[in-house]
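Quick one: structure below, then a few questions.
Of the protein chains in this complex, one is absent; all others appear in place.
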Amino acid sequence: MVKIITPHEAVQFFSNNQTIMIGGFLNCGVPELVIDELIKTSLSGFTLISNDTGEAYKNRGKLICTGKIKKAIVSHIGTNSETVRLYNEGKIEVDLQPQGSLAERIRADGAGLGGILTPVGIGTEIEKGKQKIMVNNKQYLLETPLHADIALVYATYADKFGNLAFHGSTRNFNVLMPMAADVVIVEAEHLIDEPLSPDEVVVPGIFVDYLIDGGANGAD
Amino acid sequence: MVKIITPHEAVQFFSNNQTIMIGGFLNCGVPELVIDELIKTSLSGFTLISNDTGEAYKNRGKLICTGKIKKAIVSHIGTNSETVRLYNEGKIEVDLQPQGSLAERIRADGAGLGGILTPVGIGTEIEKGKQKIMVNNKQYLLETPLHADIALVYATYADKFGNLAFHGSTRNFNVLMPMAADVVIVEAEHLIDEPLSPDEVVVPGIFVDYLIDGGANGAD
Amino acid sequence: MELTKEQTHELIARRVAQEFCDGDVVTLGIGLPTKAVSYLPENINIIVQSENGVLGVGTYQDETTSDVHITNAGGVGVTINPGGCCVDSLMSFAMMRGGHIDVTVLGALQVDAEGNLANWCIPGKFTPGMGGAMDLVVGTKRLIVAMEHTAKGAPKILKKCTLPLTAAHKVNMIITEKAVFEILPRGLVLREISPYSSLEDIRLTTDADFEVELR
Partner (left out) sequence: MELTKEQTHELIARRVAQEFCDGDVVTLGIGLPTKAVSYLPENINIIVQSENGVLGVGTYQDETTSDVHITNAGGVGVTINPGGCCVDSLMSFAMMRGGHIDVTVLGALQVDAEGNLANWCIPGKFTPGMGGAMDLVVGTKRLIVAMEHTAKGAPKILKKCTLPLTAAHKVNMIITEKAVFEILPRGLVLREISPYSSLEDIRLTTDADFEVELR
C-alpha cells in the first residue's frame, strides 16, 4: 500500500543537487502541487529530466525562473522564454535530446537495460560523445540509461495501491518515469477508493511510493 | 479501417519458409482459428517466434506436431512433448532465448531500434555469438531485433479500427508482435461495433491489418 | 502577382494535401504542415498522429468538446476522431522510429540537395531544441518538407545545409509556393512549377542545383 502525503510533506524527499524527473508535455499532464511547495524552499542545484521546460511562469517552468535548475536534460526549451534567456546567458546548462531517445533512455533505466541502439541522431550533432555501434551494416547510436533520485509525475486516476490510469494525452512521460527513480511521487487528479480493475491499470502500483490527492474528487 | 476476414482467407497470406510470430503464453491468449486452417494446407518450413510451443496437440502446438515448423525461436519447449522429441531427434531447430530478451527483441524491431543491451545471459551459453558491450564498466549482451513476415495474435476485444484491448493475462506477446511484422492478423474474441475509448486502447489499430471475428459476440 | 503570406501558406498546404493516400498515418509539424488537413481531397481520410501521444487527431476544440487533457504537440486543445487513441511518449516515438508513420510533413530552416534537413537550431541565436523532430524524420516512410521557398529573400534550398542537421539524407520531397522537388539519390529534381512562379524565378531563388524533369 502506498502512502498518501501532502505536497508539503513531499518536499522532505528533495535535497540540493538531486536529479529529478518531472512528467508532462507543455501544460498537459503536469504535476503542479509539489512544484509550488518546492519553490517556497531554498533548495536548488537540481538536474531536471523532463520533456520540455514548460512556460516561464507556469508549473515546471517556475522551477527555471526561480533558479532551482542547474541543468535541464530535455528535448525542447523554446516554449519557456526564461530557459532560453538563461541558456543564452550561460546561466543554465541545457542538454537537448531527441524526444524519442529521451523516452527510451528513461525506459532503459527502468527496464534494467544497459542502453538502446537508435538510428536517431546519426549524422547530426547528437552523435558527439556517443558510442556508435554497427548492426547489420547500419550505424546506430548507443543511448545510455537515465536515472533520477526522484520522479514527480501526474496521473488522472490513482487507487490506494498506487495503480495509475490516464485520460487523453496526459500519459506522455508520466508512464515511464516511475520505473526510473529511487523515490516516486504521484499527483493524482482523482484519488479513488475502489481499486482500478486489473485490466485498466496503466502503471502498476509497485512503481509508486507516494500519492498526493489532487483533490478533483473533493476529498481535500 | 482494417479488413475483417475469415480464418480461411487468412491462410492466403502465408507461404512456405516464412517467419511467423504467434502470440500467447501456454494456453492463455492464443490465436487458434487460423492455426486450425493452416494445418489443413501443405505449407511448411516456417520459423516460429513465440513464447513457447504450447502443448503437443493444442493450438500452436499442432504446428509442431504436423511438421510445419523448421525452426522455433522460443523461451521454453518443455510443455510440448513433440517439440522435445523432434528436438532430441534433430528434426527441428530450437533457438532458446530468455523470455525477457525475446520480448525486447520483438519490441526493438517494432520500435526501430538496432537492438538493446541486456545483462541477461552474461556468463551463460546465451552469450555465444552475441556482441558484448561495456557501459559504465558493466558488461551487456547486444540483443538484435526480431522481425516476422506475419504476426498472428489474440485480442480479447477489437473494434473495427483494429484497436485492441485485453482481459487478464492474455496480453503477453500479443501486445508486442503487431509492431514487428509485415502482415498483422488478429483473432478477436469480441469484435465490437463501437470504437474502444481512446483511453482504453492497448494496441493502436494502426498496427493491425486484418481482424478475424472470434465469435464470442455470436456474430459469426 | 504577389501572394500574401496567408495565400502562400494555403497554396503550399493545398499541394501537400495531394500527397496523402487514404488511410495514411501522418505526422504534421506545427504551423503550415498542420494546415494541410483542411484541404484533403474527397474520399481521402488520414490518421493524424501527434507526438505527444494522440492518434487520430480531429479538429480544434470548441465549447462543446473542450477537454484540457487532450492537446496536440503544440499544446492546443484538439478532439480525437472515432477510432483514435492515446499513447505514451515511448509508444509515440516507437511508432515513428519503427516505420509506422506513412508520411511526415515538416517545416525547415534549410534543406539541401542531399536530402539533409535543418530545423531545430541556429547556433548562438535560436535553439529551441529538436523536440520530436529527429525521431520523426528518421523513421517515417516518406518525409516532405513544406515551407516558403525563401526566408527574407534568401534561398532555403541549399547545395549543402550550413545549420546543425535534424537528420542526414532523409528528405524525399520539398513543397513550396513556387515548386515541388523530389530528392532522389542522384540529387534534386524539379517536378512542378507553381502557376505563381517560373523556371527562371525558381533558379534565381534556389541555391541548390537541380534537374528539371516536370511531371
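Observations
In this document, chain identifiers A, B and C correspond to the written order of the chains, with residue numbering beginning at 1 in each.
Throughout what follows, contacts are C-beta pairs under 8 Å (C-beta built on N, C-alpha and C of every residue); 3 or more make two chains touch, one makes a residue touch a chain.
Owing to the predicted nature of the structure, the values given are computational and were not obtained by experimental measurement.
Seen in the complete assembly, the chain not on display touches A, B. When the full complex is taken into account, the listed residue touching the unshown chain is A:F207, out of A:F25, A:Y140, A:F166 or A:F207. Per the touch definition above, the residue from B:C28, B:L43 or B:V135 contacting the chain not shown is B:C28. In the full complex, chain A makes contact with the omitted chain through residues 1, 107, 109-113, 159-161, 163, 179, 195-196, 198-199, 201, 204-207.
On the side of chain B, the interface with the absent chain consists of residues 25-29, 51-52, 74-79, 84, 87, 94, 96, 98-104, 107, 118-126, 156, 166-176, using the contact rule stated above.
Basically, only the chains that are shown with their structure count from here on.
If each chain is drawn as a node and touching chains are joined, the picture has every node linked to every other. Among all pairs of chains, A-C has the largest number of C-beta pairs in contact.
Farthest chain from chain C, judged by C-alpha centroids: B.
Chain A and chain B, compared by their mean Cα positions, are separated by 33 Å.
Residue positions of chain A touching 2 or more other chains, listed in rising order: 104, 118-119, 166-168. In chain C, the residues touching two or more other chains are 54, 80, 86-87, 93-94, 96-97, 138-139.
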